[in-house]
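Dropping a structure here in structure tokens format, bear with me for questions.
Left out: one protein chain. Kept in place: all the others.
In order of appearance the chains are A and B, and numbering begins at 1 in each one.
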Amino acid sequence: MSATSIVSLPDQSTATMPKRHYINNEHGLLSWLLTADHKRIAILYLISITFFFFIGGAFAGLIRLELLTPQSDLVAADTYNKFFTMHGIVMIFLFLVPSVPATLGNFLIPIMLGAKDLAFPKINLLSWYLYMIGGTLTLAALVLGGVDTGWTFTTPLSTHYLNTHVVTAATAIFVAGFSSIFTGLNFIVTIHRMRAPGMTWFRMPLFVWSHYAASLLMVLGTPVLAIAIVLVALERLIGIGVFDPTKGGDPLLFQHLFWFYSHPAVYIMILPGMGVISEVISTFSRKRVFGYSAVAFSSVAIALFGFFVWEHHMFIMGVSNYSALVFSLLTMLVAVPSAIKVFNWAFTLQKGSITFETPMLYAFAFIGLFTIGGLTGVFLGALGMDIHLTETYFIVAHFHYVMVGGMLMAFLAGIHFWWPKMTGRMYPESLSKLSAVTSFIGFNLTFMPQFILGYLGMPRRYASYPAEFQVLNVLSTAGATVLGVGFMLPLLYLGWSLKYGAIAGANPWQATGLEWQIQSPPLTENFIETPIMDHEAYDYEWLENKTKHEVTTVG
Amino acid sequence: MSHAHTDAHDPSNVTNPEHAEHHIVTPLQYVYVFVTLLVGTGITVGAAYVDMGVLNPIVALAIACFKASIVILFFMHAAYQSRLIKITIASGFFVFLVLIAMTMTDYLSRTWGLW
Partner (left out) sequence: MDSALTTPHTHEAHAHEHEHISLPQHRHHFETEEQQREAGSFGMWLFLLTEIMFFGGMFFAYLLYRNWYYPAFAAASNQLNVPMGATNTVILISSGFFMALGVWASEVRKKKTLVIMLLLTTIFGCAFLGVKYFEYKEKYELHHIPGNNFSIAMFVNPQNYPQYPDTYAEKPLAPDMAQKTQIFFFLYFAMTGMHALHMIIGIGLLVWLIIRAQRGDFTNGYVAPIENFGLYWHFVDIVWLFLFPLLYLINRHPLH
């Protein structure tokens, strides 16, 4: 049972849709809602996070519309507060955290490891239901009148001074948090216990490594957010608590607990994206990822260092100067593994046979934008600069460069890259290239002016601003419009391709991962026989030999 | 378990390298642990009424840690588990200590230089 146990590759030009696959295996709505198949759950997640992405995006649009003029004229200031709060909560907890792990990770990790499913399929389904309950509660908070605490729930603002639906939103985040814990737990157990024979740790795709690191953060960080949120809710409901300075509590304790999760959470968001980029860069430069083990360990290092830096979100909040010094230095450490990744991707490209398919365009966008976002993060980690720049648009631009420019580009790269695998059909190449370029231009037009605005001192989270900032704000809003078009396009043409796209065949990119050696879309059981991994990850020679071998035997 | 099947499928135990033999703890061992826990409870209550100054909390927590350790090791079978499980348990306590220690850097030094 060697590599021949893997389903043989159909030729791309003569590819036909397989008769039996996970999508047509069962029919009816219930077969989807009660499924335990990780691929179907990934599709459920994909549909739901896309829905919430556009909700969050709509609020982003409203924010930019309000900021078109210096006065707060579109909506009242407190409505504006609700807009950015909803934008933050929806985008962070309902889109970015589950985006790549719950869709692509869910779909691909078992296949990449040569397993039939995740370790706990029912818990996987439960995690989707928890996500949906969290999403529904968020929408409920929105419909009932909104929340205006900001996504950070800063105490005592959230506990004493606001009369909006904080408890509903807090419950939503608590529930969605458990969805994320269960996803992470499932991944860790699967990666430890379900690897196919021969799939050693250092033969796993880097996508799996980065998900492993992100899962550690999900499992260890999220419960601290949960308890912080529970205490906020209890303080509001019972009227007494540990975060109220008038009663002797310390509001900064909430900040510590909140950021103990929420800083690692940005690595939960970005690490899976980095995994996608490693796969895409390797495939389209037809080279093994340069310094495989360095990239693998840098994921784990980012996860580990991630727990030692959270206080840099609190430098201006009255924490100890000495402690701030320590955290500032530790923050610089995170730049090291991140830089290792960027340099290794660059070296992977060197002397590769690079082709510019859509996922690769998104990957290039990721590398450039993530580098800008990451480096401005180092500015913000430096104590002196932070005091000048924090709570300005500089910080908004910084994390949008990492989260939208980085994570969202990686998500789109991954969706395009694995779309043929998930649906069996190709997306329209020229249209998708257009949308990638549009997003890139729109993104930079939106957020580059915000770096300047922030540096000039425009504070974040205000509905109005001095008139001299208007030019840059208009540029930013114009960019947001272009960006919106760039994000709408994939929705339309990917939907179109479901029916009219060209048949993809098993391995349209000639990639090496196990997921490309089975039919697209895969069978419900993924593999007919348990595969045996007899080569290293990203071994293009192996793929070539295998393909040649098959040609000769068939011919 | 049919060993022939296991061998055929997983020659070098690659599917499950962290595998540990399953170990059954006998009731007598449980009784030892149970009695130790009861004695520990007795000592900790007794010690609370002896004035040892700063040592009181330290003694109480040391006994609690000891009791928790034997529950983890024997009631929860951690002593007989694979290295993976042991590392998992250790990492949980490690991250908990990171939370406490790193947050304490703020609280302990907040007033330094301010008086």
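Rule of thumb we're sticking to: a residue touches a chain if its C-beta (ideal position, glycine included) is under 8 Å from a C-beta of that chain, and two chains touch if they have at least 3 such contacts.
All values derive from a computational prediction rather than experimental measurement.
Undergrad: Which listed residue (A:Leu231, A:Val276 or A:Ala301) would be found touching the missing chain in the intact complex?
TA: Per the contact definition at the top, the residue touching the missing chain is A:Leu231.
Undergrad: By the contact criterion defined above, which parts of subunit A meet the unshown chain? Give residue numbers in ascending order.
TA: Contact residues on subunit A toward the absent chain are 110, 115-121, 123, 181, 185-186, 188-189, 192-194, 219-224, 226-228, 231, 234, 238-242, 247-250, 253, 257, 525, 528-530.
Undergrad: Since one chain isn't shown, list which residues of subunit B touch it in the complete complex.
TA: 1-2, 5-6, 8-10, 15-16, 18-20, 22, 24-27, 30, 33-34, 37-38, 41, 44-45, 47-54, 56-57, 60-61, 63-64, 67-68, 71-72, 74-77, 81-82, 84-85, 88-89, 91-93, 95-96, 99-100, 103, 107
What we mean here is this: only the chains that are shown with their structure count from here on.
Undergrad: If you average the CA atoms of subunit A and of subunit B, how far apart do the two points sit, in angstrom?
TA: One centre to the other, that is 34 Å.
Undergrad: Report the residues of subunit B in contact with subunit A in the complex, numbered from low to high.
TA: 9-12, 14-16, 18, 84, 91-92, 95, 98-99, 102-103, 105-113
Undergrad: Within the complex, which stretch of subunit A touches subunit B?
TA: Of all residues in subunit A, those touching subunit B are 192-200, 220, 224, 252, 256, 260, 307-308, 310-311, 318-323, 326-327, 530.
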